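Let's look at chain A:
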Amino acid sequence: MTFLNAIFRNLFSRPATRRYPFVKREPFPGTRGQLAIDPDRCIYCGICAKRCPANAITVSKTPSKSWTLDNYRCVICGYCVEVCPKKCLTMKQDYFSPK
Partner candidate 1 sequence: MPTLLIVAPILFGILAWLSPTAPLRTLWVVLGGALTCAAGILTALRGAAEFTLPRWSDNLAYGIEIAVIAVIFAISFRLKDWRIGLLAVAQMVMAALERLLPHAALPPAATFVIDPLSIILILVISVVGSVIVLYAIGYMRKHEEHAPDTAAPTGRFFLFLVGFLGAMNGLVMANDLRWLSIFWEITTICSFMLIGHDGTDEARANARRALLINMFGGTAMILGGLLCAVQGNGNSLAHMMSAQALIPIALLCLAAFTKSAQMPFQSWLLGAMVAPTPVSALLHSATMVKAGSYLVLRLAPAYQGTRLSEIIAVAGAFTFAATSALAISQSNAKKVLAYSTIANLGLIVACAGLNTPLAYSAAVLILAFHAVSKGLLFLCVGAIEQKIGSRDIEDMGGIMYRMPITAMIALLGMVAMLAPPFGMLLSKWMAIEAAIFSPLVLFLIVMGSAMTVLFWAKWIGRIQTVSYHERYDAERLPASMFAALIILGAGVILTGILAFPLIPMTEGLVRGAYAGLALPEASFKALRTAGTFAAWPIFLFVGLGLLGAFFAVRRFSAAVIRPPYLCGENVGGTDVSYSFRSLMDKPDTAWSKSLYLKPVFSEDKITFWANLIACMIILTMFGMIGAL
Partner candidate 2 sequence: MLQNCKDVTRENLLTEVASRLPLGYRFVTMTCVDLGDAFDVLYHFDKNYELSTLRLRLPKGETLPSVSGLVFAAVLVENEIKDLFGIAVTGLAIDYQGHFILADGAPTAPLLKNPPPPTAPAAEGAPKNG
Partner candidate 3 sequence: MEALLAFVVAWKPYVLAAAALVVAPVIGALLMGLDRILTARIQGRVGPPLLQPFYDIVKLLGKAPIALNRVQVVYACLHLALMMLVVVLLAMGQDLMMILFVHAFSNIALILGGMSVRSPYSRIGSQRQIMQMLAYEPILVLMVVGIYLIFGTFQISRIPAGGVPLLVQLPLVFLAFQMVISIKLQKSPFDVSTSHHAHQEIVKGITIEYSGPYLAVIEITHLYETCVLFTVVALFWAPNPLVGLLLAALSFLFQIVLDNACARLTTMWMLRYMWTLPMVLAVSNIAWLYLRNGASLG
């Protein structure tokens, strides 16, 4: 019954809830949300694909050059961003929302 303090404080103050779909919080500056690529700077070297712990990235040079990220496999560790020699990979702050 010693919980009464907290109970009445909460009862008579505004709820702590962020009313999410209506009120959205700005992501923190360093947040790892989702991976983005600047295709112009990518050289398709494939280092990111090789280093990715989850094998979420595939890079192919033949027949045509392509860089593919499986967002449903990426664990958002950001390791690829670190190893990219051209720094063409970046981490965006907003999270990837389901389709």
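Candidates were picked such that all candidates are chains of the complex that A comes from, given by their letters.
Operating definition for what follows: contacts are C-beta pairs under 8 Å (C-beta built on N, C-alpha and C of every residue); 3 or more make two chains touch, one makes a residue touch a chain; residues count from 1.
For clarity, every value in this text was computed on a predicted model and none was experimentally measured.
A.B. asks: Out of the listed chains 1, 2 or 3, which is the one touching chain A within the complex?
C.D. replies: 3
A.B. asks: Write out the stretch or stretches of chain A touching candidate 3 in their complex.
C.D. replies: 1-4, 7, 10-11, 13, 15-17, 19
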